[in-house]
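My questions all concern the structure below.
Heads up, this is only part of the complex; the chains shown haven't been moved.
A, B and C are the chain letters, set down in written order, and residue numbers restart from 1 in every chain.
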């Protein structure tokens, strides 16, 4: 069992009103110094069996054909490693 | 994980001295002792879980029951009532073999904690009540109350609530056809999120929540069961009772409207094929409620194997499974030979369905887990024999002072300019301003039967394409009036909803209500509650509109401070042909404007007193139910015979508010004159009840005024539909453009 | 003879019954199609109705696009069968790449329901022949994900080929690029739009106008005269 994470973000040239709404709210919350916010989706897939190159390639294909719409979105696939700070 | 040994009935009998955490589960000592007495032994953990949730205020109505009885005792004789109080929702005959079911419920507290999901699951819950009656849901309404419009937290709560109601209702394909949005600081920590739904069925399709027929199967279908909303039960699940795991047991549920849409479709298909003997939705208290109610309303007992419940979280204990409030689940009782077909329909709709038990010929509800019997109770004692309190109540000592603080003595405008400024101030105030920023987030069109929706006086749905038969619904409540006089306030809420239905041309038939109050443990609040119920029951009796069901929400208070007593009343009406409906909007220039009813100096609790003076005191407008009935008859006749082409009831904000709304909607102005015997200020702002303003084509003028005269309804000509401004002769002129800006800019400016 | 027009029901479709009613009112025969069946029951045209198929989870239309019925719809559409996608149906058509571009969340982030003014830009498609080019109509609009986007090149191409079928007039309700409310494929048989013509077919109901009826009479005439 392993966790594969697919992050899907709107392409940079596509307007992201959700991200903008967040950014606009920040000063009101007393929060300065953020020049841009983008909001996207994060998928956590629990994969049975080993995540070898073949498995990754298939997840890549899944992301490309299904989890993201590549007309408007970019994606990244990564095998989860715990980074940073967890709440 | 699990305690050893399993706390079976046998084990409970052998270990009478084991202490159970009844207090943590919300039971009082005498209540726990009563459980022990009923069972003749200590309860098992699972039994304790069931009794504690079913005997909670929310499920047992223990504080309110003694008062609510009046709705039954005083119920007017009504041929229309097919199913009354006590079932999931009341059912009313609307003719041509159609029956309509409707109900309003609250989801106040969850909506404060998680506005989107709290409100969304509120819609989900009320819709399941409607399906459980055998009906196809056809519309929803949402009476809402928030804290001050300019309070920062309102900006968190309101958009989330509105998005949640829309997100769920829109996704279910239910047109939202009415509701209310009220702002008042008293709701700051306790917003009121009430949701109502209407469903339609043929008489023969009415279903009830009962499990009958020995050998019939109990099928649980819909979402898997997770650890939602089971707070206290987790204590029972822990190794030792103080080693709880609360963090894993969320108090707020997440709704899945898509799952609910599938639930609607597969349930209706099962009804259509007559596969269902009894049915119950899973709402508060989940399986505890569904199994005990189905069993106690039926003829036999029931045996359930809890291991067969499909779970989302395999770590759940049996107690938690019994208490889980996971959304989008239903329970059906099905004859054995029809089970396969039932399961096939569920499969067609990708809905998980599992046989979890069967109806037995005894009278016990028995529940098994891992082979052991963990519940063995008389289901009636769980579902119906909960505690009943006669809570003390007393008229609060501040009530006299409040009523003595007479709003009629407040300073009135002294010049035409001041009068004009106050008109603008009124129509742009958050409570009186256009709510279209909110209501445009709701689908009004889906199902293709919406005749009237926001901002009409009532929502109206066609239910028969061939004949044009339709139903109308309006919900109203005025916490300010109710604070001044809860008895009259409840009657005024009913009067207004009744009037709103009649204004659109429909005949009021029946009532549902949602009673939102503070803590019943406060005698002053309990008095407000008792008065409001008495007022509503008396008024329903007099108007001939029975209460068919409703909901009570108590403990809406922060610390010692309760919300205004807020009885919200929904009135359902019927119209033979929706082509005859009367809209709010002015239709044609030249039509004559008539004010129906008596206008008195009545400003207590009024919008004017709030907006201009930030004042609440005095007495609310006088209640005159016979007048309401007469007004309704006139409005209905006038609509049926084509004597009026628009009508708007008068309520908060008075005449000027109504005229401005009709003018803006119709994009046609009005020239008004002050009739003899009234002053301009009283004409514009009085909130006397029992009134409406109608537009009468000149060709109908005589016929209409004769009819009013003959029946004794005061009718006063106050002007004409004309131009592109609202003018009060000799006082002021406001262009529609100015009024539109004033009326429509407020809410977006506060919330967008 | 009359035309048989299929209306697909996906799980979560909402306006399937309304669309069937509109087809009936126009004088054609509505045929219910089921998402799990590849069989199109020999219909002459197909409508993908509005709603929230699969709850609009993931992306509006993304999951439905992979249903069995869509295999047949895609195949038939490519060989010329008229297909109309309304709202969620439009989203499914873009996800299925039968129409270019994509639908995103409204720029104001809210669901919006209103009676929307549109201009008919192309009255030559299978679904718009009963309108005249340039005609302005009012059709109810109700959606969460109505913002049409495509890259500049695609947009220019759509414009150049006259494949923008409807444009929002006076008010752009969702931030759609170039005010686009509906488009067609190069062959003109596949049309998608966000507003709901099926909710503007009876004078008393919904918006109280009948500006949407020509969709259904257009296709009926085309099929009957074919």
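Simple rule for what comes next: a residue touches a chain if its C-beta (ideal position, glycine included) is under 8 Å from a C-beta of that chain, and two chains touch if they have at least 3 such contacts.
All values derive from a computational prediction rather than experimental measurement.
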item: Stoichiometry of the full complex in this file, by chain label; value: A x2, B x1, C x1
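As a working rule, only the chains that are shown with their structure count from here on.
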item: Centre-to-centre distance between chain C and chain B (centres being mean Cα positions), rounded to whole Å; value: 36
item: Whole-Å gap separating chain A and chain B, where each centre is the average of the chain's CA atoms; value: 40
item: Distance between chain centroids, defined by C-alpha means - chain A, chain C (Å); value: 31
item: Footprint of chain A on chain C - complex, ascending; value: 58-59, 62, 66, 94-95, 101-102, 104-109, 149-150, 175
item: Of all residues in chain A, those that touch chain C in their complex; value: 10, 14-15, 17-18, 21, 66-67, 69, 71-72
item: Of all residues in chain C, those that touch chain B in their complex; value: 11-12, 14-15, 17-18, 21-22, 50-52, 54-57, 108, 110-114, 140, 142, 144, 196, 198-199, 201-202, 204-207
